[in-house]
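A single protein chain has been omitted; all remaining protein chains appear in their positions.
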Amino acid sequence: MPIFIPSSLTEATQLLSKNPDAHLLTGGTDMMVEVNFNHRHPDTVIALRNIPEFQRWNIDTASGLVHIGSSVPYATMEHGDLAKALPALAEAARTVGSPQIRAAGSIGGNLGTCSPAGDSLPVLAALDAVVHLQSESSRRSVSFAEFMVGPKRNSRLPNEIITGVSIPITNGWQGYAKVGVRNAMVISVASVCLAIHDNKVRVALGSLGPTIIRCTESENWINSIGLANIDHSLAKEFADHVRAESRPIDDHRSTAEYRRHAVGVLAARLLLRGVQK
Amino acid sequence: MTITKTQRDILGSSALRPDGISKVQGDFAFSSDLHAENMLWGATLRSPHPYARIVSIDVSGAWKIAGVECVITAEDVPGQLTYGLISEDQPVFARDVVRYMGEPVAAVAADHPETCRRALAAIQVVYEVLTPLTNPEHAIDASHEPIHPDGNIIRRQRIMHGDPTATAPIVVEGTYDIGMQDQAFLGTESALAIPDHDGAGVEVFVATQWLHEDRKQMAKCLGMPEEKVRLVLGGVGGAFGAREDISLQVHTALLAMRTSRPVKMQYGREESFFGHVHRHPAQIWMRHHANTDGRIVKIEARFVFDGGAYSSTSSAVLINGVTHTQGPYQCPNAVVDGYAVRTNNPPCGAMRGFGVVQACFAHEGQMDKLAAATGIDEVEIRLRNIIHTGDTMITGQVLESVAPLERCIRETAAMPLPAEMGSHPHELDLPGGSGRTADRRNIVRGIGWGVSMKNLMYSEGFDDYSTARCTLTNGSVELKFATSEVGQGFVTLAPQIARSVLGVDNVTYDTIDTQIGSAGSTSASRQTWMSGGAVDGACRMVRERLFEHVGAVHNIDPLRLAIDDTDIIDTVGTLRISVQEASANFSVSETYEYHHRKTEDLDENGQGNCHVAFAFVAHRAVVDVDVELGLVKVVQIATAQDVGRVLNPMSVTGQIEGGIAQGLGLAVMEEIIVTNGIVRNPSFTDYLLPTALDAPQVVISMIEVPDPQAPMGAKGVGEAPCISVTPAIVAAIRNATGKSIDRCPVRPQDICF
Partner (left out) sequence: MSELEHYSLTVNGVERQVSDAWIGESLLYVLRERLGLPGSKGACEQGECGSCTVFVDNAAVCSCLVMAATAVGTQIATVEGLNDDGSLTDVQEAFITEGAVQCGFCTPGLVMAVHHLLDHNDSPNEQEIKEALSGNICRCTGYGRIFAAVDTVISVRKGVSS
C-alpha cells in the first residue's frame, strides 16, 4: 500500500519508521510540482492532512506563544486572531502563491521544503520560533536557526515528522515585505521580516543567502542606538548594515546586486514603519 | 438561468459567443480533452544541450519498459526529414546534431504518461557538446562556423529610400533591446491522431492556427498524399502566433501510424516553452534626423532579430520590422539594414505584432528623444509627423489604407487621466502589491505615449486567401470554413455576417477542418478581413440565388429585391416576404474564395508594394513607480484604435484589453531568460504573466472610419492593441524616473541603478 493517510501522530510516526523512504506530504503544493515536472517519482507517500493536532492552532497568552500545527494553511494565518497575534506572519502568508495555494499550502510544508525563498521562514527566524519534531520514539524542539541548515536542507531526521511551530508573541510592531516582479503570486526576489520586542529590533532576510539570514550585527547596531533615535538617515545606515549581512546570488529571478540593494531598502522602510516615521 | 436576447445578432451587435455556454460549463472540447478508445500517450525526448553532435542514440532501454508500444527517431521518418513555414530547415527529429535546447530527438508511445516519462529517461543519447553560437552578432560577422547547412544568416534586407546623404539639425539616436517574449497561451500543444483502419491515412485533431498549412507540412514528412491526412481543429486554448509552426503534429501522427492505435500528445508547460517558437529578441539601432520644428528628415536604422536555431517565419518578421522603421510617421529618406540570423538560442517566429512590436519599441523611443531634443511636447511631435493616406512610405509603397491617426492621438489625449493617488492608498494599488514593499511617499507617477501602425494580412506577394461555404436550407444557414478559432471570436462573427447579409437568424457552422479550402492562418490580424470576406462573399452569392428564386416565383426582376431585417422586399414595389418563408423548400450552397489585392516582394533596396493594408492605434500609459526598488504598477492605459468598423463591440473590447495586457507583460515582466543557449525559466513560476492585480484600468475609444478596401469596412483588430502599449509604458517609466531606459521588459535593476 503506497499511500498512507494516518489519522493520528502516533500512527504517522510508526508508518514513517516502517517506510523510511516515504515522502511526507502536507498541502502538496511543493511536492506535486516536483512530481508533475518529472523530478520526483514517489513510490510511497504519507499524507499528513488527517492528523487533528496538525490542523490546530492556538494563542497561549500565559506562555506568550502561538502554536501552529504543521497542516494549518496560509489562508488561516492571513485573517482573524492569528493575524492579530502575528501580523508579520499574516503579511508573509498573504504573499504565498495564489489564494488557491494559500488554501492548501502550510507552514509544515514550508519548513519541510526549507527553500530560502519560503515566505513564512523569515518570520519564523525573526520571531525566534521553535520547530517541533517527533519520531516514533522521541520528540524534540529546535530553534528555527538550528532547523534550517542550507538551501532546501534542514535538520529533520529521516524518521521525524514536523508537528508544528511555536512562535513567541512580541510586544512591539512587526512587519514583512517582499519584492517580486509582479503584484501578486510571485516567488520572492528578496524579503525581510522586521519585528520589535522589548524595544529591540530583530531582522531576518529571505532569498538573500543559502538560508534565512538573521541580521544580528545590524540588530546590535540599531539597538545600541535605540529605537527612539531612529530617523530617515539612520534608517539608510541601517539598510547598509543589513546589506552587509546579506549573501545574495545571481540567478534567473534577479541579480545579487539588485537583491543586496533591495533588501536594504526593505529593511529601512520596515524600520521606519515600525517606529512610525 | 437562461440568457434572453433582445436584439438580432447581426453585424454591429455584441453577439454572444456560440461556444460560450460550453466553455463556462467545462464541456467545450479542447484538443487536450479528446480521447479515443484504445488510445496511447505520446511523449518527446528533447535535447538538454543548445548545440551538440549526436554520437549515438540507444532506444533499447525504452522498449524494455512494460507499456511502451513505440519508440521513434529520425530514422523512422518516412517522408521528408525536415519541415518549416517558409524554409524547410527544421528536422522532425534531430539526426546528427541538435541546434537548440529542447530540440526533439525521439518520441515514444505508451499506455500512461508516467510510462512515457520513464521510457524517455531510458533512452540513451550520447552527445558531443559543441560551443553554441548565442550572440547574433557572431552570426553576422561570421566568427562562428555555420551551425546549419543553410548558413547563419536567415535573411538580410536593406531599405534605401530618398537621399541617403540627407541630414538635419536635430539628430537623436538610440539602441533598443527587446527581450524574448512567450505567447504563453494557456492550452498547451496537444493533438490526437487516429489512424485509418486501412493504415493508409490518418485523422488528426489538433489545436492550430492554420489547418491546411499543417496538413501540407505533415503530409510531406509522413510521405503521404495530402488527402490522406485529414485535420480537424481541436478546441484551441489561445494561440497568439505560437501555433503557426508545426510542433507535435508529425510526431503524433507518426506514432499513431506506427502503432495503428490512436495516440494523444500533450505538452506540459515546461515542454511547451521548448515546443513552440517565441517572439524574436531584437536589438535595434536608430538615428533620426529632424528639423528644429520636429519634422523627420531621415531615419537610419539597423535591426538584428535573433531567429534561433531554425528559420520559422524569421524572414517575414524581419520584413515587418524593417518596413515599419518609420512607424506611423512621414519619412522622406531612410537607410535601413536588417538581419534575421540563426543562433543556438530557441527558435523564434510568430507572435502577435510580428516584428512590428520590436520596431515600434525603437521608433517610439526615438520620438520621445526627438521631443526632448526639440523641446516639443510628446503628443505634438507625433502629430506633426503623422502619416496620411496617400503618403509614400520608405518602401516606396503609397499608403492606401484609411489612416485616422490624428483622431487616434487626439481622442487618446482627451481621455481623462486617472485620479491622483490618495494619501492612504490601498496596499494592493501600490507597486509591489501584496508584497507591501512601498509606502505612499516612495511613489512617483509618470505618463508616456506610444503610437503605431501595423500591416494587416501576409505580405510580399503571398496570396493568403480564405474560403467559405454558405448553405441556405429552409431559412437556416450553415457555414463551413477552415478558419481556426483560437479564442478571437470568428465563430461569433461569421454567423453575424450571415444574419446581416441574408436576413436569417438561425445560423450554425460546421466542423472546422480540412474538408474545405484553406482559410489561411489565424494571424496577422487577418481573419475578420479574409475569412470575414469569404463568408460575406459566400452569403452574398447565396443571396443572389435566393433573389433569383424569389424573383422567379413572384415574377420580379431579382435586381429589385433587397433584404430588410428578416424580410425580402421589392425596393420599388410592395412585395414583402420573410426570408424564412421565401426559402421554404429551397436549398442553395455557394463557396467563395476571398483574395486580398496582390502585393510584391521587396527589391534589394527594400522597395516594393509589399503590404496589403494598415491599422493605426495610439496608447497613453500612466504608471506609478517605486523608483528606489524599481517596481512598477501600470495604473491606466488609454487607447484609441483605428478599427475601420466595429462588427462586435464586446469582441473588439476583449481584443483591445487582452492585447494591452500582453503588451504590459512585455513592458515590465515577461521575458524568457536564455544564458549560453540554456532557457532558465521555462515555467509559470518564473516566466511571469500579468495577473488580475497587474491589470490596469483600460479606457477605449474605437475610431470608426470604414476602410473601402476592407470587406464590411472592418480592419483586423487583433495585433494593434499590443504594439505601442509597450513603448508607452516604458516611456511612462522614463517620465516618472528621469532614467534613460532602452530595453524591455524593464527590470527593477534598470530603474533603481
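In this document, chain identifiers A and B correspond to the written order of the chains, with residue numbering beginning at 1 in each.
Here is the rule we use: contacts are C-beta pairs under 8 Å (C-beta built on N, C-alpha and C of every residue); 3 or more make two chains touch, one makes a residue touch a chain.
Note that the structure is predicted; figures quoted are calculated from it, not measured.
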Touching residue (missing chain; options B:240, B:354 or B:547): B:240
Given B:53, B:156, B:269 or B:287, the one touching the chain that is not displayed: B:269
Among B:188, B:208 or B:455, the residue in touch with the chain that has been omitted: B:188
Touch with the omitted chain, as defined above, among B:114, B:226, B:400 or B:460: B:114
Touching residues on chain B - with respect to the absent chain: 1-3, 14, 16-17, 19-21, 23-30, 32-33, 67, 112-115, 118, 184-188, 235-240, 268-270, 426, 428-429, 434, 486-489, 650-651, 653-654, 657-662, 683-685, 689-693, 695, 698
Hidden partner interface residues of chain A, rising order: 1-3, 5, 25, 27-29, 31-33, 35-37, 40-45, 47, 49-50, 73, 75, 97-101, 103-104, 183-185
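Throughout what follows, only the chains that are shown with their structure count from here on.
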CA centroid of chain A to CA centroid of chain B, Å: 42
Residues on chain B engaged by chain A in the complex (per definition of touch): 114, 117-118, 268, 270, 428, 431-439, 442, 628-631, 633, 668-669, 673, 675, 680-681, 683, 685-686, 688, 690-694, 747-749, 752-753
Residue ranges of chain A touching chain B (in the complex, touch as defined): 33, 36-38, 41, 91, 94-95, 175-187, 189, 191, 251-255, 257-258, 261-262, 265-266, 269, 272-273
